[in-house]
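Only a single protein chain was left out; the remaining protein chains are all shown in position.
By written order: A and B. Residues from 1 in each chain.
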Amino acid sequence: MFEGLFIGLSVGASCLASCGPLIMSVIMKNSSTTTKSYGYLGKFMCGRLIAYIIIAFLISLLCQHEFISKEFLAVLMMIVGFMMIANAFFKMPSYCVKGNGFKTWVRKHFSWAYVSVLGFVSTLNVCPPIIAVTTTTAYSSSMFESIATFAFFFIGSSVYMLPLPLVSLVADKEALKTIGKFSSIIVGVVFIIKAILTF
Amino acid sequence: MKTNLYSTGNKLRSILLSLPMVLICMLMLSRGLTGQLTDTISYVATVIFYSFFFFMMLYKGSIDKWRAIAFVTSAIFFAISFMHNLIDLRGSVTYSDEEVMSCEIPFCHIVTTMVLIPMAIKQTIIFPGSIESGFASISSMLVIVFGSSIILGRGFCSWGCFYGGWDDGFSRLTRKPFIKRVNLAYRWFAFAMLIVMALWSASTMMPEYCSWLCPFKLVTERDEIVDTETLLKNIVMIIMFLGLVVVLPLLTKKRIQCATFCPMGAFESLFNKISIFHVVNNESKCIKCGKCQNVCPMLAISKDNKPLINCAKCGRCVDECPTGAMQYHIKGTPIGKRFTVARILFLYPAYSLMVTLIGGSMMDAINLIFKSLI
Partner (left out) sequence: MKYVSYIFATFMTIAMLLIFINMEQWIKITVKLPFMKVDPWLSGGEVVDSVITDSSRIYIHETANPGLFPDKTKQMVQYDFYGVVNDSIIETIIDKKQDDVIKSSKTKDHQIIRVYRFM
């Protein structure tokens, strides 16, 4: 169970390299303060955690660690690509919207959902460190153990992500936003091309 | 007739100030001389070439014009020499799996941005080159990149980069720009490239910019076409070269590849904070005409006419400023005083870099041309 934590700590730098471009772009594009940036990181992490739990659940259910087909991964990659490009061109609606009704509710929760889904989808398809823990978990004795290993892996690997929001400390916010916008486009295009090449 | 504020107009003074550079050229280019006639001729020609342009910079007082001629010519000769050496060595300018497996790929300074994260985390270099020996070894290039960047900051891009001469050259071919305004925000694209490429390369452990996006593979070495992927890489490379190095610089009169796309350029910009040399706007002289902003090929002058972090110290704004408000400056000295001294003190290391880093290739290329003529 605790093996997950150690694997997470040892391969976390790889998490930083693979998820870093995504979350960095989102943070740079959308947030003006460090607190807000940590908020975005939290949302992204939530998506990751949900993805990990689902993977752990499926692994212990199916007793194998390769259950997502190449084509399905390509579709997920394509989704990440389009989400990143959308991030570049559209402004995240503010959480502080006044009023009632479905539209307001959607606006209020949009950024939460969007970034979490991004975290979720990207964990399913771009996360190379996950291989390290899936191969371990595939032979776990129980579902609880499997999920716990993944949860500990999540904690271990998340440590490396914590400094990322500090990018918001850069004084030139306009520059940061523009860099975030451009990096979202680059990451989006890279993912779409990778997805096309996978098909 | 416009008189240049920096022109000494004094031949003797310019000659005397050029003498150290002539000696530097003679010393730095003499390494590897074999004593053959063609070798000696090319050595003398190269020394005269570089010394002449340095003299002209001092005598005429305009840096950028003379720098550009030397820089662009050097880049072209570098490509000739580099490609000829490759053909000599392996019979082709393409590299196959064999060269990659033997770790024989020359290391280029742009790769530096992609190897840093794996270097720090996994303690390895993700490039199939030679660490110590051979042409453009990894250690020698890292020493040159970091050493010269600490000294010149992003000045490396205008004085030492053997690729920069290509888009600098194309950006000068048209008299007037077809696209008059290029949004200054595009300069941040290079920074986005730096972040994404550094992290992406760390995640795949391959220098992805070199594999897929570098336009300059067209004038150095490229993948051998063996399958769809290598075909695609070659197509991307040609499109990148034509788009970023030829067409856009022609249309905008800006160094689009260097200013908006090159991750190394963005990385070098960070060294501008360390370097002792920089370009400043002496506000007491500035008439806010905006000429510096219009002529800057690197999108490095702000709307209020101040040089930005990505300034490559090419000297175009310094030359074009009608009042001499744009000046080379040494940090820690008063602005507006002894600016000619600052300018000369900058020119020596900057020009030394050009002569030493690219001059050897130029000499080699002239040698080749002589040999083919005789």
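As a working rule, a contact is a pair of C-beta atoms (placed from the backbone, for glycine too) under 8 Å apart; a residue touches a chain by one contact, two chains touch by 3 or more.
Since the model is a prediction, treat every value here as computed from it, not as a measurement.
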Selected from B:I69, B:M83, B:I131 or B:L270 as touching the chain missing from the view: B:I131
Selected residue (touches chain absent from view) among B:F52, B:F135, B:Y186 or B:Y348: B:Y348
Candidate in contact with the missing chain, chosen from B:I41, B:M83, B:I121 or B:V295: B:I121
Omitted-chain contact residue, chosen from B:G32, B:G147, B:G290 or B:P322: B:G147
Hidden-chain contact residue, picked from the options B:S74, B:S171 or B:S203: B:S203
Contact footprint on chain A, counting only the chain that is left out: 10-11, 13-14, 17, 128-129, 131-132, 135
Sites on chain B contacted by the missing partner chain, in the whole complex: 24, 27-28, 97-98, 100-103, 118-129, 131-132, 137-140, 142-144, 147-148, 151-152, 202-203, 205, 276-277, 330-334, 341-342, 345-346, 348-349, 352-353, 356-357
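We take it that only the chains that are shown with their structure count from here on.
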Length of the line joining the C-alpha centres of chain A and chain B, rounded to whole Å: 38
Chain A-touching residues of chain B, taken from the complex the two chains share: 117, 121, 185, 188-189, 191-193, 195-196, 199-200, 202-203, 229
Contacting residues of chain A [partner chain B, same complex]: 13-14, 16-18, 20-21, 24-25, 126, 128, 175, 178-183, 185-187, 190, 197
